[in-house]
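Questions regarding the structure given below will be posed in turn.
In this view, the complex is presented without one of its protein chains, the others remaining in place.
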Amino acid sequence: MTVKPTAATREPVATVDTAAIGAGAQEIPDLCFDFDRRRRTGLDETVFAQGKSAAQLDAILTLAHSRGAALLLTRLSVEKYTLLADRWQVSLDYCALSQTAFFAFQTPAAAAPPRVAVVAAGTSDAPVAREAERTLRFNGIGAMCFIDVGVAGLWRLTRSLDEISRFPVVIAVAGMDAALPTVLGGLIGSLIIAVPTSVGYGVATGGHTALNAILASCASGITCVNIDNGYGAACAALRALNSSKPA
Amino acid sequence: MTVKPTAATREPVATVDTAAIGAGAQEIPDLCFDFDRRRRTGLDETVFAQGKSAAQLDAILTLAHSRGAALLLTRLSVEKYTLLADRWQVSLDYCALSQTAFFAFQTPAAAAPPRVAVVAAGTSDAPVAREAERTLRFNGIGAMCFIDVGVAGLWRLTRSLDEISRFPVVIAVAGMDAALPTVLGGLIGSLIIAVPTSVGYGVATGGHTALNAILASCASGITCVNIDNGYGAACAALRALNSSKPA
Amino acid sequence: MTVKPTAATREPVATVDTAAIGAGAQEIPDLCFDFDRRRRTGLDETVFAQGKSAAQLDAILTLAHSRGAALLLTRLSVEKYTLLADRWQVSLDYCALSQTAFFAFQTPAAAAPPRVAVVAAGTSDAPVAREAERTLRFNGIGAMCFIDVGVAGLWRLTRSLDEISRFPVVIAVAGMDAALPTVLGGLIGSLIIAVPTSVGYGVATGGHTALNAILASCASGITCVNIDNGYGAACAALRALNSSKPA
Amino acid sequence: MTVKPTAATREPVATVDTAAIGAGAQEIPDLCFDFDRRRRTGLDETVFAQGKSAAQLDAILTLAHSRGAALLLTRLSVEKYTLLADRWQVSLDYCALSQTAFFAFQTPAAAAPPRVAVVAAGTSDAPVAREAERTLRFNGIGAMCFIDVGVAGLWRLTRSLDEISRFPVVIAVAGMDAALPTVLGGLIGSLIIAVPTSVGYGVATGGHTALNAILASCASGITCVNIDNGYGAACAALRALNSSKPA
Amino acid sequence: MTVKPTAATREPVATVDTAAIGAGAQEIPDLCFDFDRRRRTGLDETVFAQGKSAAQLDAILTLAHSRGAALLLTRLSVEKYTLLADRWQVSLDYCALSQTAFFAFQTPAAAAPPRVAVVAAGTSDAPVAREAERTLRFNGIGAMCFIDVGVAGLWRLTRSLDEISRFPVVIAVAGMDAALPTVLGGLIGSLIIAVPTSVGYGVATGGHTALNAILASCASGITCVNIDNGYGAACAALRALNSSKPA
Amino acid sequence: MTVKPTAATREPVATVDTAAIGAGAQEIPDLCFDFDRRRRTGLDETVFAQGKSAAQLDAILTLAHSRGAALLLTRLSVEKYTLLADRWQVSLDYCALSQTAFFAFQTPAAAAPPRVAVVAAGTSDAPVAREAERTLRFNGIGAMCFIDVGVAGLWRLTRSLDEISRFPVVIAVAGMDAALPTVLGGLIGSLIIAVPTSVGYGVATGGHTALNAILASCASGITCVNIDNGYGAACAALRALNSSKPA
Amino acid sequence: MTVKPTAATREPVATVDTAAIGAGAQEIPDLCFDFDRRRRTGLDETVFAQGKSAAQLDAILTLAHSRGAALLLTRLSVEKYTLLADRWQVSLDYCALSQTAFFAFQTPAAAAPPRVAVVAAGTSDAPVAREAERTLRFNGIGAMCFIDVGVAGLWRLTRSLDEISRFPVVIAVAGMDAALPTVLGGLIGSLIIAVPTSVGYGVATGGHTALNAILASCASGITCVNIDNGYGAACAALRALNSSKPA
Partner (left out) sequence: MTVKPTAATREPVATVDTAAIGAGAQEIPDLCFDFDRRRRTGLDETVFAQGKSAAQLDAILTLAHSRGAALLLTRLSVEKYTLLADRWQVSLDYCALSQTAFFAFQTPAAAAPPRVAVVAAGTSDAPVAREAERTLRFNGIGAMCFIDVGVAGLWRLTRSLDEISRFPVVIAVAGMDAALPTVLGGLIGSLIIAVPTSVGYGVATGGHTALNAILASCASGITCVNIDNGYGAACAALRALNSSKPA
C-alpha cells in the first residue's frame, strides 16, 4: 500500500481561498481538506470550530456548499454561531447544548434501530453525551441516551441495565470519580468506550481524575478517549460498527 | 465472619482455603472468585499474579483444578513462576516474555483465521504485544503480530498496511511518543485500541507521554487503555468481537 | 486552655538513652515520647518503625517495658522484625501481612461486639485493611473484615450490604480506581473513612488515582486519609467512636 | 439487600419536564431525582447549581414545590440567583458568602445545642466554613463557627481550645499550608474533618498544597474531603452524628 | 574573554526615560537595552510586548527611533497595538495572526532564496508558524510555509516531502500529539527544530503533551523549544545558518 | 515560654464590627487582628487585600485608624483601590505597579543608608521587586533596586556586581529559568533570598520552573520564598537584619 | 516523494533470526533493521541496548557482522557488556562512562579538526557529554569537551569562552538548574543544543527542572533534547553539520 498522492486521492483536495475572506493572504494559512478520508477510514473530515474565526468558517462552508459536501462542525459556541453569515446560520442544524452543527445533512428516509447506548452519569455530562449522539446520527447511526444514571444512586443504573446491555457498543460518559464505566464493565459484555468529563472542582478540575480512574478501572476491557471528547468516542464506535460489517 | 455467597449467587463462587497455605488464617484474606463473570461480560476472571505470593497462587491453581476450570495468569514473573509447586509449573503453558501463563488451556481442534492485528512500534514493546496476543489466544481468538514497525522508519509500516487494514480490530502498542496509533488512525478504518508502554527514559519514563499522546491524537476515534495493559486491550477486543456477533 | 508543659504533661516525657544503643551519641537524635497523648486525644503514641534502625527499636521497647507501657508498632517489615533482640521478638504479637506488632497488649477479658466494618476491594488491599483492623483491636475496638468485594463484581458487595450498613463506622479500602467507596456511599448512611491504596500500575502507580477518585466521589460525605494509611483510618474511627460516647 | 428498582424506591423518582423550560427537548437531558436518598443514607439530595442554567433551576424548584419537598442549593452564584424567577428568589433563604440557598426550609421550633465546631484558619476561608455550617443547619444540626484562628498567631487558637474540644465533631477549614488541622489533631480528641481551601497563590494555587499537607499530617486520624468542599464535610459530620445515635 | 562592560559594550546601552511616560518614576522600572547583542550572538534584542504597557512600548519605540534602530516586537495583541500612539501604529508592519510587528524594517533590495521550511500540522498552529516565519524575515532570511500537513492525513505531508527535504533547516510546528516532527525526522536529514503548540483540550491543554511527545520522539536528533515559541525556533534557525557560514 | 493568651497579648486583639459594613452579620466572618505580632516576631500584621471586599477593607482601615495603627496593604488591585471610601483613598500612599499601599506611614526624619539590594532579572519582574522594596521601606529599611539585569546579557549584571556585593542581604527576583540567583550566588557572599516570578509562558507558566530552578541551584546557600512573594522575601530580610542586631 | 518500499529500500531490510538465539520463536519478536536510514536522514540506525537481552544483542552483532556493517550501541551497561559473547566483547570499542560501544568502527586515516564543542556544567554530567562526543566520533565528526565549567564558578566558563565561541555547534550539558545554556546563549552565536541531565535530588530528581529551565531560558534560540539524551544531541548536531554542507 503506498501513501503517495495518487490521482484518486489528489482530486478531492480542496483549498480554501482564504484571500477572499478579507484578511491579508500572508496572514491566513491555507486549509487543506481531506474529502477522501471516508474512503480510507470510514470517517468524514469534521471541522473543529474552536480556534477558527467566523470568517474562516464561512469560507469553509462556502467551499463545502460548492462541492455538495455535508459537514459536521464541533465545538461551535453560540457566540461564534451567531457571527456566521446569515445564510449559513439558517442552513445549519445547530445544537447549543453540544455545540455541534450539521451542514447539508440528509435525514435518512427510514430510521434504523439505534445501535449505540450513550450513558451519562450526571446532568452536567449531557453536553458531551449529546456530542457523541449527534456525531453518530450525522454518520447514520442512531443512539439511545441514558442520562443522570450515576452510581451514587445505583438503582438509577440497575433499572436500565437490561436495556443497555443489548447494545453492542456503549459510550459511558462520566466526570468526577467516573465510577460508572467500572460498574458497567462488571455487569455487561458490550464494547465500552468511556469519556471522562471535566465536570467538577478541586481534584476533579479538568477531568484528569476521571480520566485516570477510567484507565485504572478494576473492570476489564474498558477503553477510553480524551477528556470531553464525545466526538472521538462516537468515531471509535463507528470504527467498531463499520469493522464488524460483513465484507 | 464468612463472605460466602447467598443462594442466588452461590453456585459460581469459590473460596480459597487460605488456611491450608501455611500462613495464619487471620493474616491471609479470602479470595472471592467470580466464575460467573463470563456469563455476564464474556470475559473470564483472570489471576493478576503481581502482589500475590507463590503460596496463594498454588492455592488458586488447586482450586481451579478441583473445579476443572481453565485460568489465565498475567504478570507472573520468572522468579515467581519458579517458586510455584512443581506440579503446577509443569502444567502451565508459560511465556517469559509476556509473563503470562495458561492453566488447563485446550488448544482448539481447528484454527480459526486470526481476527485481531497486534502492531508494535519497537522491539521493546513486544512483551506488552505478546500479553495481548496470548490473552486473545486463551479466549479463542487468533491474532497476527507486526513488531518493530514504528513510524521513525515509515516504510516498515506502509509495506504491511494493506494486510493490517483487513483486520476488524487493531491493537497498537507504542511507547515514547506513540506516533504509531495516530499514523495508523489516518490510514485505516478498523477499531484501534492503543496501548501506551512504559518504554523510554527522561520525559518518556513510566509511559505517561505515550499515554497522553494517544489520548490527544489528531487522528479520530483512537481508543486507549492503561499503560502496559496488553491484557486490557485484548479484553476490549474481545468485547468488540463478541458484541458484533449475530444474536 | 494552655499548651504549656504542666507538671501533668511533663511527667510522662521519656527520653531514649540512645548513647546506650551503641552508636555515637552525637549521631543519634533523642526520641521524645508523648505518653500523655491518650489523655489529650484518646490515641496512644505509636511507633512508626519505617526509617528507624533495629537498635533504635530495641531501645524504644526497653523504655516502654521499663514504664509498663503497651505499644503498637506499624510498618515493621519482616526483615527488621527478625533483626530485633530475641527477647523482644518473642514478646511481640507480630502480623507479617500488615507489618504491625503489639507489645504488652492485654487481650480483653470479654469481647465486645465489633463496631467497625473494614471493607476491602481486592485481595491486594488486605495488608492495609489488616493494619486498620489491628490498630482498632489494639485500642480495644473490634472490627469485622469484608475482603475482595470490589465493584467489578457488584454482587460480591451487595450480598453483604445489609450487614455492612449496621456498623456506625465503615473503613473502605480500595486501590486502582477506588469505585468501592462511591458505591458504598450511595447505599449506606454510616460514617465512611476511605483509604486509597497504592495497588496498581501505569496511571494507578502510587495510589494517586485512587486518592483523587475518592476525593472527587459523586457520593456525599466520604472522608479520606493518606494512601495506604490504614493506621490513620483506624485512628479516625477511634475519634468518631470516642466522641460519640456520652460524657 | 437488592439494588433493583423496587416499588418502594421507584415511587420517589421524579422527572423534570425539561421540555417545558423552553429549550428543545432533545438538547436538555432529563434530571433524575432521588427523593429516597434520605432513607438510605440519611442525606437529602442536594442541587449543585454550578453548571445548571437558571431555567433548569426554576424547573427543579417547581418540581420540588409541587412535591412539598425542601431543597438545599449549593454553588449558587449571585449572578445566577438574580436570574431565577422572582417567585423563587423571594422564597429562597440565600447566603451570598457561601453561595447556598434553602428552599422551603422549616426553622425548628426549639434550637438544639450545636454539635459541630467549624474552625477556619483565615478570613478567606469563611465561604467554605459557612457552606458547611449552613448544610448542617439545613439538616437540623447547629454548628458554632470559629473564624480566623490560624496557627500563625497561635494564641488565637489556644484561647478557644477548651471550647472547641467539647464538640464531638470538628470541621477544620484551612488553605495555604493548612497547618491548623495538624495542630488541632495533637490537642483534641474529637473527630476532625479537614477541608482544604483554594485560597492562596504560587504553590498554594488551587488548594493542592493544603490538601496534601492535611493528608500527610503528622497528627493521627485527621480525615479529609475535596478542596473547598464544605458541603461534603458537613455530610460527613452528619454521617458521624447519625451513626452514633442509639438505634 | 571578559564579560565586564567594556567601552565597546557600554556605548550601545540605552535607558528608557520612563519618567517621561507619565507614570511616577519610582513605579516604573528602567529598561536596559542591549543593542550590542547582535555582535555577540547574531540576534537583535527583541521586545516581548506581553506584560508591557502601551506607554512603555511607546517609549521604547521613541528610543529606537532616536537611535535609528530597527525593532521586532512579539506577542503584541491587537488590543495593545490599537492603544499605541498613532504615529507608531502607522509606522509598524503589524501581523495580527502572529501578533508580531516590524519597526523600521528595510525590505531587502533583492530577495534571496528561502533557506528555512516552516511546516505546521494544522490550521490552528498557523500563528506560531507565522511568528517563526516573520522573525526570520526580519533577520533577512526567507522561509517557505507548509501549513495543515499533519500526519492524520499522511498524503498531505508526503506530497511536499521532496520540497521540504531540500531546506537545510526545518521548523516543525505541531500541537496535540505532535506526531509530525517524528514522521519528518525519519524521512529527511535536515536540522529539525520542533515547536509544540498549546492547541487542544483535555490532556492536550497547554501543550505539554506535544512538548513531551517531541522530546520523547523515536526519530533521532529532533530538537525542541518552548511551547508556542515560534520566535525561539527562528532564533535557533538563525544560529544554525549563521554558524555554518564560511568565516 | 507559654503561648496562652496573657493579659499582654489579649489586649491588642480587636474585632472588626462587620455587622456595621452593611451585610448580614451571619455571612461576614470576624477578623481577628494580631497587633502584638511585632513584639513576638518583629513583623507587623499586614492586610492581604486579595479576596477581601472593599467594604471589609474600609472596616479594617477604620479600625486601624481608631487605634492609631499603621498598616501595610498588599495585593490591592487598582480596581479595588478605587472602590474604597474616598477618605481612605486619599490617605493611602498607593503604588499601582506593586499593588501595595501604606496607611498612616510616617516617613522617617532622616534616611538611613539602604541595607538591602533588590535585583530583578527583567522588566516584567519589577512589580514583585517593588513589593519587596516597599515592604522594607514600610518597616524602616531602605533598599536599592537593580532592575533588568538578567544573565542573558551578562554585562548588565557584572557592571553592578561590586555595588550589589556590599549589601548584607540581596533579594533576587527572576522568572522563566531564574538563572540570576545562581550566577549571583557564585559571585557574592551576601544572604540571598530569591523570589521566583510567574512571568513567562509554556513551561514557565505560573512560575514553577523558576521556583524549581532556584531550589535546585548549583550555587550553595540560596534561599527561596513562594512564587511572586516579594512581601515574604522582604519579611525574611527583616528577620535577618533584626536578628543580627546587637541585643 | 513516495514512501513505499522501493527496491532500493527493500534490499537493506534484514531480519534477525531470533529463533536461533535459543528462545522460543514465538516469544522473541523480530527486529527490523533500517540500513537505509543513512541515505534518507544522514544518521545510521543505532542499537539502544537498554531493554534488550544479551542474546538479542549477540544476534544483532552477528547480523551486522555478516553484512559488514558498523554499529553504534548506546545504553550498554557494564553488566550487559560482560554478558555478551566473548568474540563480540573483544571486538567492541567500549566506554564504561558513557555506556557506548563501537562495532567495526574504522578510525579515519587523518583527523579532521573538531567541529562541535561539548560543554558540561559538572563532573556528574560527564557520562552524557561523553555519549554525545562518541556518537559524533562514530559518525566522523570530532568534538572538543569542556567539562566542569558550570556557572556557579563563572570564571571557569569565561576563560574558555573565546575558544568555545569558534565552534559552529555547541552541545551544552547541564543538570540541576541548568543555568549554563542560558549564560552561553547570551554570550555566543553558535547553534546551541542543550541536554538536561538527571543529576540531582529533591526538585532536581529526574532532570525535569533542568529540562524546563532550558526550555524557559531567557536567552534566545536555545534548542533542547530529552533528559540525558547525549545521543540525540549529537544526532541533531550531525543534522546541522550535514545540512550546511554545500550540495
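Going by the order they are written in, the chains are A, B, C, D, E, F and G; count residues from 1 in each one.
The rule is short, and it goes like this: contacts are C-beta pairs under 8 Å (C-beta built on N, C-alpha and C of every residue); 3 or more make two chains touch, one makes a residue touch a chain.
What you see is a predicted model, and the numbers here were worked out from it, not measured in a lab.
Engineer: Would you mind listing the shown chains in contact with the chain that isn't displayed?
Structural biologist: C, D, F, G
Engineer: Would you mind spotting which of C:T135, C:S160 or C:N226 touches the chain that isn't drawn?
Structural biologist: That would be C:N226, which touches the missing chain.
Engineer: Quick one: which of G:L63, G:A85, G:A104 or G:V203 touches the chain that's been left out?
Structural biologist: Going through G:L63, G:A85, G:A104 or G:V203 one by one, G:V203 is the residue touching the chain not shown.
Engineer: Which is it among G:L57, G:L84, G:A101 or G:A126 that touches the chain not included here?
Structural biologist: G:A126
Engineer: Can you work out which residue in F:S53, F:S160, F:T205 or F:T223 touches the chain that's missing from view?
Structural biologist: Within the whole complex, the residue contacting the unshown chain is F:T223.
Engineer: When the complex is taken as a whole, what residues of subunit G touch the one chain not shown?
Structural biologist: So the residues of subunit G touching the missing chain come out as 95-98, 120, 123-124, 126, 129-130, 144-149, 153, 155-156, 159-160, 199, 201-205.
Engineer: Hey, which subunit D residues sit against the chain that's not shown?
Structural biologist: Within subunit D, the residues touching the omitted chain are 121-122, 150-154, 176-179, 182-183, 185-187, 200, 202-204, 208-210, 212-220.
Engineer: Identify the residues of subunit F touching the omitted chain, counting contacts across the whole complex.
Structural biologist: 1-3, 37, 40-43, 46, 168-169, 185-193, 211, 215-216, 220-227, 231-232, 234-244
By definition in this document, only the chains that are shown with their structure count from here on.
Engineer: From the C-alpha centre of subunit B to that of subunit F, how far is it in Å?
Structural biologist: 57
Engineer: So what's the Cα centroid distance for subunit C and subunit D, whole Å?
Structural biologist: It comes to 28 Å between the two C-alpha centres.
Engineer: Taking the mean of the CA coordinates per chain, how far is subunit C from subunit F in Å?
Structural biologist: 43
Engineer: Touching at least two other chains at once: which residues of subunit A meet that condition?
Structural biologist: 1-4, 37, 153-154, 185-187, 202-204, 208, 211, 215-216, 220, 226-227
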